[in-house]
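Next up is a structure, given as structure tokens.
With one protein chain held back, the other chains of the complex are shown just where they sit.
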Amino acid sequence: EESTTQVTVVLKTLSSEYWQLVEAGAMEAGKELGIDVRVTGPSAESEIMDQVNLIEDGIVQQPDAFVIAPIQPSSVVPALERAYERDIPVLLLDTDVEWDKKTSFVGTDNYSAGQAAGKLMLESVEEGDEVALITGMPGNTAIDSRIDGAVDVLEENGVLIAARQSGDSDKSESVNVASNILQRNPEIKGIYAASDDMAIGAYRAVNQTNLDIPVIGTDGNLEATENIIAGGLSGTIAQSPYDMGYQSVIAAAKAASGQEVEARIPTEIQTITEDSAPEQAEFIRGVLNR
Amino acid sequence: MSEPLLQVIQVKKSFSGTEVLKGLDLDVEAGEVHVLLGENGAGKSTLIKMLTGAYSMDEGEMYWQGEKVTFETPSDSMNVGIATIYQELNMIPELKVYENIFLGNERHRFSMLNRKHMKRKARELLIRLGQNPDLIEKRTGSLGIGLQQIIEIAKALTTDAKLLIMDEPTSSLSGTEVEQLFASVKELRKEGLAIIFISHRLEEIKELGDRVTILRDGLKVETLPVKETISDKMVELMVGRTLNEKFPKIESERGKEGLRVDGLQIAMYPEPLSFSAYQGEILGLAGLVGAGRTELARAIFGADPKTQGSISIFGQEMTINSPKDAIQAGLAFITEDRKGEGLVLGQTLRFNINLGSLFKYKQAGVLKKRALYKNGEHYVQELNIQPAKAGMKARFLSGGNQQKVVIAKWLSTDAEVFIFDEPTRGIDVGAKVEVYRLMNELIEKGKIVVVISSELPELLGMCDRILVMHEGTLTGDFDRETASQERIMRAATGGK
Amino acid sequence: MAELQQNTETADTKSSSFYRDFLTKFGALFGLLILCIILSFSTEYFFTVDNMFNITRQASIIAILALAVLLPILTSGIDLSVGSLLALSAMVMGVVSVNWGLGPVLGIISCLAVGAFFGWLNGLALTKLRLPHPFISTLGMMNIARGFALIITGAAPIAGFAFSIQYIGSGSIGPVPVSFLVVIFLYVAMHFFLTRTTIGTYIYAIGGNKEAARLSGINVDKILILVYTSSGLLAGVAGLVMVGRVDSAFPLAGMGYELDAIAAVIIGGASLFGGIGTVWGTMIGTLIIAVLRNGLNLLNVSSDLQMTIIGAVIILAVYIDVLRQRGQTKEA
Partner (left out) sequence: MAELQQNTETADTKSSSFYRDFLTKFGALFGLLILCIILSFSTEYFFTVDNMFNITRQASIIAILALAVLLPILTSGIDLSVGSLLALSAMVMGVVSVNWGLGPVLGIISCLAVGAFFGWLNGLALTKLRLPHPFISTLGMMNIARGFALIITGAAPIAGFAFSIQYIGSGSIGPVPVSFLVVIFLYVAMHFFLTRTTIGTYIYAIGGNKEAARLSGINVDKILILVYTSSGLLAGVAGLVMVGRVDSAFPLAGMGYELDAIAAVIIGGASLFGGIGTVWGTMIGTLIIAVLRNGLNLLNVSSDLQMTIIGAVIILAVYIDVLRQRGQTKEA
């Protein structure tokens, strides 16, 4: 019996829209290629060891290729080594790992995404203004690069970073953090949050304080996009999670059959504002059947 | 004869396959004090718990005023008019005294708690029981067990019961409180209340009882009228043989001074205390509940902090700041509260017996299991602990047998000085004699024995010398010849 | 004999007992005040009307959850599932009122009903399955409910709630947040319930000595079921306020809040062994944590250091309480 190629995709979690879009893209690619794609992920983006276990449990099932979005890059290396020892090619997605045996990296250039957010912010703030940054769970390298990108653009243009606090990648935590920042720095002219969940939280705080300052997020989630349409968030830097999932599986299938794969497969970012939001919302609804 | 108030027919009850009640009958008439008498473990408390719905019966029938009843929960029995004082205290330590008195039987006003009313009633009850009415606002857990027992009695009196069950209510009370209690009980009997009364003190049974049902081994031996039956007969029926002497006092020479307490100052009492105990004598410590005897013993033993004073053992001054120090100095303290301070209930008899003397069974840091087993078995046999299973959990023993386990633990330590605090509390007459014999043996081995007891006859019967305490001070020192009930009571109430 | 025992009765006169009561009640409050004074001097932004209401708004969710865990703790139990139940009831409310478009009223009802229902299950697990300690049943429920909250919409968050729901979480009457009023109402009602009703007394009694309570004729199982059902219901209320506050229901909401809530209750003087604890103490415990978080944010302290400081303050707050009680026993 001819067994079909199997690609195992281990994401940071499946419990958020972003990763569900990745999953949808991966499944679509699998369908088109007629191969077996299994997508898994732990219950939340904080479950680092659960993810390691998932990779190991995946190895037991002897897939032909792995696609992995590591929560904590350095921590998956031994598991990746184990896969490599069994000749399973490993592709990374969304978050890169410094590991020279990887087959490829598919994902956003997060530093540029941060720069894009900085540029968007510059449309409403000027030199000498103060802004606040909301960072994610400690150790999330993707989010940290975004913050770096944003800081560089903003500081180059003379904008002051008045506060930089972690919203723990959590919506309600971000409401509290943002409202306290606003208490302390009522002059703040804008907030950049490195994920949409935190941006939505920050926007609630702005709204409750009866301020009217721009809040910018990252990811391009449906909730954020709809929020933009409703006149809430000023914008978000959308990644292309669906495309990431799709591309990674295509590349993984190639690698499994011994073909050459590009070492870096960058996916698009797109600045979403009021104008482009409806289109983005429609796209996501289409993909997720919502 | 009219139909009995309560009748049980052929009750059976087993625990873990062990049949504890084997088809027992009992009937109680209105207006009588019906005494249950039986050895430790005979099944008295188990029977009580089935009458109140705390346990369910395996087999048997129960009739209340002629009607068949089954009690699923304690509230079922309370609803028909049964109030119960269980053998073990059932107080909520965190609640105030008056809240405990009305627990489960609260008074309301506009469906809200009527605290005012409850407090007033609680004060009345305490006065009736001869206590300070201001106690009602105290946290119950802050009171000694004697007082808690009195609160328990007050609680039972709040209900409009037709039957009052009292399982050893007097075991932690001294003479005066017992008298107060008996006065109340007699009054209640006059009002037509029936009372089931359990006690191991024969003189109490004689004073209060109308009829006595004697239990042995989960079966009824006989029900007899108390007045017409002599005590020895009751004991014989209960233990299955005659008991020759209640107090097997031996004669011995007074020897060296073994324990010397000098200027001991206990935190809550103003005056320092001094006394000595000698080889060859049993030293008694008498007093009313709350006189401070337990506090004194705890201070000696290092269980409570002491502010000043010294303790010498056989002439050598010892530094005792913790029970550990005390044990190393050669002290043993058989505490009065066996459940709270004596036993690890969830562990086996063996575990409990060995707990204080593990150091004797070590080899290169490793416990010698076989020796530990042997020691456990030894004391189970020696003290006749029933059931004689060293591997059984202490929780499942009857109160009296639990008491023996605590004693065994301390005998096992090879101490020089033994302080017994209410050692015969809840122990049956037969077992008491065994405990007394143990004390004799200790004396013969040259050990020092100090006994705190609220049972004056016991002190008078066994002690060579009796000290009396009142409000934290020593108010009397009598030797065997000069000691009498009357003199001791006078000293215990402060009158010199 | 009454006169005999008179002087073992000590200097505990009316006035000293008043003093003691005062300390017992206001000990933690004292700690809170000190904290507030320190913060007022450290940052000008702290002691402003605005910020005070800011704190009450931020404290509201933990305040309600703390009330939810106070009840089980009083019975010497615990409820670890409140954070998950918050999320589950919020998600159900989202599905009912937004996804199915059945409106806010049915949404709120379903939110509270779900909380109460799963709380009731906790109670059943404890009393009917006779699980030895609610730690285990509510730990199980914590996972079960979180799983359901994720499954129910495939982990998608729900936004776009009706104004009335948003109003509860983020509206204000004048400067006063509505959520704060909700909290005040719940606290007053609970205080009344615990101190003025028979069931309230029974809750304390069960926590103090379960067997004694049973032998006093109290239907322990019934009360425990009521306690856990109320706990779940309150988690539902917290879910409602949470949704109103962020205008969205999301499945990972309230994660780890159970430990914050328990900490608040214990800082407020309750005992994990049961039978001891008050509603006001709980309120103060909640405020200590909320004020601390807010103050540290205002001082721009990094979240890492905040964790360490909060940990230390938890220990300190309880230690102060211990000292106070010891002082009392000594002098009284």
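Note that the chains take the letters A, B and C in the order they are written out, and that residue 1 is the start of every chain.
By definition in this document, contacts are C-beta pairs under 8 Å (C-beta built on N, C-alpha and C of every residue); 3 or more make two chains touch, one makes a residue touch a chain.
What you see is a predicted model; the values in this text were computed from it and never measured.
Per the touch definition above, the residue from B:Ile9, B:Ala30, B:Val69 or B:Leu355 contacting the chain not shown is B:Leu355. Of the options B:Trp64, B:Phe333 or B:Phe478, the residue whose C-beta touches the omitted chain is B:Phe333. For the chain left out of this panel, the touching residue among A:Asn53, A:Asn157, A:Thr209 or A:Ser276 is A:Asn53.
Residues 13-15, 38, 40-43, 46, 48-50, 52-54, 56-58, 60-61, 72, 74-79, 137-139 of subunit A touch the missing chain (whole complex, contact as defined above).
In the full complex, the hidden chain is touched by subunit C at residues 80, 125, 129-133, 135-137, 139-148, 150-151, 155, 256, 259, 262-263, 266-267, 271-273, 302-315, 318-319, 322, 326. Where subunit B meets the omitted chain, the residues involved are 15-20, 39, 41, 216-218, 239-240, 301, 303, 322-324, 326-328, 333, 335, 340-347, 351, 354-356, 358-359, 362, 365-367, 369, 384, 386-389, 391, 409, 430-431.
One rule holds for everything that comes next: only the chains that are shown with their structure count from here on.
If each chain is reduced to the average of its C-alpha atoms, the one that sits nearest the average of all protein C-alpha atoms is C.
The chain with its Cα centre farthest from the Cα centre of subunit A is B. Rounded to a whole number, the gap between the C-alpha centres of subunit A and subunit C is 35 angstrom. Centre-to-centre, using mean CA coordinates, subunit A is 71 Å away from subunit B. Per-chain Cα centroids separate subunit B from subunit C by 42 Å.
Annotation for subunit C: no residues touch 2 or more other chains. Annotation for subunit A: no residues touch 2 or more other chains.
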